[in-house]
Structures are given as C-alpha cells and as structure tokens.
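Here the complex is missing one protein chain, while the rest keep their positions.
And now, subunit A:
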Amino acid sequence: MAEILARHAGREGALLPILHDVQAALGHVPEAAIRAIAQALNLSRAEVHGVVSFYHDFRTDPDPRPVLKLCRAEACQARGSEALAAGLGDPAGVRVETVYCLGLCSVGPNAMIGEVVHARLDAGRLAALVETLA
C-alpha cells in the first residue's frame, strides 16, 4: 500500500491510477486501503468510497474466481450474444461479467479474459473458454 501511494505522490488527479494499482495488486479495494488513500490524498473516506463505488471496475469485496467478461452490447446482440449469455448461465467457479463493448463489433460475439480477447464465439467455443477457467 505504502509503495503504491509513494509511486503516485505529487501526481495530479492520482486517485484513479492509485485505485487501479490497488485493485490489480489485491483483486479488490479493501476498507483499509480506502483509509490509507484518503489519508495520503487529504480526502475524506466518504470521497474515496464514492469514487470506488461509482466505477464498475472497482470492487470492495474479494472474489477469487477467475473472470470472463462477455460483451452484450448492441453489436454483439445483433450477432447472437443474448442466446449465448442465456445458454451460459452462471457456471460454477467462474464469475461471468457483462461488459458493454470491447470494440470488436464486426466479429462478435466477443469475450475477454484478463487482457486476452476472443471473437466469433459460439456456444461451443464459449463453453471451452469457461472450461479453461473453472
């Protein structure tokens, strides 16, 4: 925590970069981190909490499951993402998150695992991806 805060010392508008680093290091932003960040940036805990809760990327509770982000925006809907999502359901051991657009809108349906993107998914390919995670 101290190391992350030191890395961003003196930077303008440092809160989001700090939160990204904390989330990357710990997988979530715990209450203790919010206290430390508030202290370092001379903000109230409420202000930091407000920012953490505003953005979809940050979470305050740990969830060790691997994440699959499935795009369900319009372009993927037009290529069948809704049927894929319905068929996938809530597989055990994997957190399936909805993402609105990965910018691969001509080759959907698409998904992202970590920073790896996958296009032209069908039910079989999606199930195989989930299998690699579970």
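A few notes on this one:
Just so we're on the same page, contacts are C-beta pairs under 8 Å (C-beta built on N, C-alpha and C of every residue); 3 or more make two chains touch, one makes a residue touch a chain; residues count from 1.
The working rule: contacts and distances are computed from a predicted model.
Among the names given as "3'-5' exonuclease", "Cytochrome bc1 complex Rieske iron-sulfur subunit", "Formate dehydrogenase" or "NADPH--hemoprotein reductase", UniProt records the absent chain under the name "Formate dehydrogenase". What subunit A contributes to its contact with the hidden chain is residues 12-17, 19-20, 41, 50-51, 54-58, 69, 73-79, 99-108, 110, 112, 115-120.
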